[in-house]
Each structure stands twice: as structure tokens, then as C-alpha cells.
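One protein chain omitted, others in place.
Letters A and B name the chains as they come in the text, with residue numbers starting at 1 for each one.
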Amino acid sequence: MIAFASLSIVLVASALWTIAARKPVYSVVALLVHFAALAGLYLTLGAEFLAVIQIIVYSGAILMLFLFVIALLSSGVAPFSVGPDRMPKAALPATVIAVIGLGLLLAGLLHAPPPSPAAPAVAGVAAGPVGAPGVFGSVAEIGRALFTTYLLPFEITAFILVVAIVGVLALAGDAGTARGTLRRAERVRRAAREAIMRGGE
Amino acid sequence: MTQYVALSAVLFFIGVVGVMLRRNPLVMLMSIELMWNAANILFVAFARTWLNDAGQVFAFLVITVAAAEAAIGLAIVVVVFRDARHVDVDEARILKG
Partner (left out) sequence: MIRHVMGIEGTYPLLLVVWLAPLVGAICCGFAGPVLKRGAGWLASASVGVTFVAALLSWADATAVRDGAVGAHQALFAWTHGIRFGLLLDPLALVWVLVITGVGFLIHLYSIGYMAGDRLFARFFAYMNLFVFAMLTLVLSDDFVGLLIGWGLVGLASYLLIGFWFERPSAVAAARKAFVINVVGDVAIMLAIFIMIARIGSAGFGDVFAAAPSLGNALFPICIFLFIGAAAKSAQVPLHTWLPDAMEGPTPVSALIHAATMVTAGVYLVARCAPLWNASSDAQLLVGTVGGLTALLGAILGTSQWDIKRILAYSTMSQIGYMIMGVGVGAYAAGVAHFLMHAFFKALLFLGAGIVIHTLAGEQDIRRMGGLRQRMPLAFWGMLAGVLAICGIPGFSGFFSKDAVIQGALDHGHPWLYGTGIVAAGITAYYMFRMFLVAFAGEFRGSLPPARLGFHPEVHAVHGHDEAEHPPAWIMGAPVALLTIPSVAAGWIMAGRPSPWERLMSLQFAVPAHLHAPLPEAATSALVLVMVAAGIGIAWVRYGGHRSAEEAADRLRAEAAGMPAILRTAFYFDVAIDALIVRPAQALGTFAARVLEPHVVDGTVREVVHVTRWFGDAVRSFQTGLVRAYVVVVVAGVACVLLYYVLVGGMTR
């Protein structure tokens, strides 16, 4: 219980800081803390494998990706300056709608009739080493499920990853082509021009 | 059980508010990550309740898909805002009209 309470406080606070931070880098850091607390929460729920995956993939890969993009976008541009706000009065109604949605979701989820479990449960909670088979949440168990019962979703997800890679390459990966070279050259020239102009102010 | 549901809902809507109110595309993407993870909490919590691995398996798959989505989303952000004056979602108004 204490674990849950403290972890949830951290989770909510870090989430709030993520969306409210002024600089994007601060948001990334907050998100990092969020993910760490999330991994802890998974541990309390007996999902050891998932907790580790959370750290490795989310904190390790995705957040790094965010940082790289922040770095990339910061080059040559006044970092993250913003233009005029085109929806000035959006804050209040947006928040109201979100709160209403939250309330409805809570009402629905909390008062809903308890659904029945979909598949037969595994006997017993994790009472053994993590890697042992037959233990709930263990690596062996998850692995066995992934490669037998849920093989199709697994393969499809792999396919999604391939699609993502190809998509990213197609979208942003023309650095090696002539067009990319031209663009980089153009960008350098423009940055130099702006620096000269700003230098004159 | 109920506390996990409540936690999940609250985190989800914090993400929603973040997407609605922030103008930086990267922060918006991070808010979307918050929403993914809120759903994951639900998956894992229910897996624990019923002692069914399926929830964890799907949470794993969700993480994978979220990674793919983040990759593509970031690629798009890079392409759109590489040469922009402001990294501001409101500046991308080509769909107006």
C-alpha cells in the first residue's frame, strides 16, 4: 500500500511536470522519472519482465530518441521559440472537457459490472525465481506465451516495427541523397545569413 | 483494484490535457506516451487480478508499438519543423480551409 501510494504520487507529479515544463529537455527528464516509477509499479504488480522491458525500451530507447530530435531541431534555430498563439482561449474549455471525460471514465470503470476473466488463470502468484517457468510474470512464462498463444500478434508487431523503420527512412532519411545534401547546404547558408543579419541588430 | 483504475484514468487524462494545451510537438508526443503508459497500467493491473499472463503480453506489445509510433512521429516532426521558424504546431496550418 505504501508502495502504491508513493509510487502513484511520483507518477502523477512527474506526469504533470512533463506536460507543464517550459523546456522540452525538462519534459524528457520528467518523463524519465515517470518511467522509472512506472517500472517500480510493475514490480509491485509482479510483472518483472515488463518492468525491465519498460526501462530498456522506453527510458533507454524512446527517450533517447526524443533527446536526439531535440538536439537536431535545436541546430540553426533559436531553440524552441514559439509563434503567436492561435487558440488563445483554448485552455479553459479544453480542461473542462478533459475533466468531464475523466469523470465519465471513472464512473464507468468503477461502477461497471466486473468482467469475467478471458482465459484460465495460472496457478499461484510468483513464488519462485524470476526466470522459472510456471511462475506468474516470469520471463519464461511471458516468453512461452509470446511464442505459442500470442505468436500472431507478436509477429505482426514485428512487422509494425519494420514498417516504422522503413517509414522513418522514407520520411526523414534523405541525408545521403543529393537532395539531402542540397538541403543541408541551403540550411547552412540560411543560418549564416540569419547570423549575419542578427549580428547587425 | 480500484486504485489502479483511478490512477490509470488520471494519468491518461493528464496526457490528454498535455496534447491539447501544449504547442511544442515534442511535448505533445511525450503526452501521447503518457497515455500509452496509462493504458499499460490497466493491462498489468488486471493481469495481476486474474493471474492471467495475457495482460502482460499485451502490455509488452503495446510498448513495442508505442516505440514504433514514437519513431515515426518524431520523423514527421523532424521533417516538418526542420526548417521552420518556430517549432510550434500552430505554424503548420496547411490544412486550413
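As a working rule, a residue touches a chain if its C-beta (ideal position, glycine included) is under 8 Å from a C-beta of that chain, and two chains touch if they have at least 3 such contacts.
These figures come from a predicted structure and were not determined experimentally.
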### Query
Out of A:Ala94, A:Ala140 or A:Leu171, which touches the unshown chain?
A:Ala94
## Note on the structure
In the whole complex, of B:Val5, B:Val19 or B:Val57, the residue touching the missing chain would be B:Val19
### Message
Suppose we count only contacts with the excluded chain; which residues of chain B make the list?
### Response
16, 19-21, 23, 28, 89-90, 92-97
## Note on the structure
It is residues of chain A that touch the chain not shown, namely 86-87, 90, 93-94, 97-98, 100-101, 104-105, 107-108, 111-113
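Keep in mind that, in the parts below, only the chains that are shown with their structure count from here on.
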### Message
Can you compute the centre-to-centre distance for chain A and chain B, using the mean CA position of each chain? Integer Å is fine.
### Response
6
### Query
Any idea which chain B residues touch chain A in the complex?
2-3, 5-7, 9-18, 20-24, 26-27, 29-31, 33-34, 37, 40-41, 44-45, 47-48, 50-54, 56-61, 63-72, 74-79, 81-88, 90-91, 93
### Query
Okay, in this complex, where on chain A does chain B touch?
4, 8, 11-12, 15-16, 18-19, 21, 24, 27-28, 31, 34-35, 38, 41-42, 45-47, 49-50, 53-54, 57-58, 61-62, 65-66, 69-70, 72-73, 77, 80-87, 90-91, 94-95, 98-99, 101-102, 105-106, 109-110, 117-125, 136-137, 141-142, 145-146, 149-150, 153-154, 157, 160-161, 163-165, 167-168, 171-172, 183, 187, 190
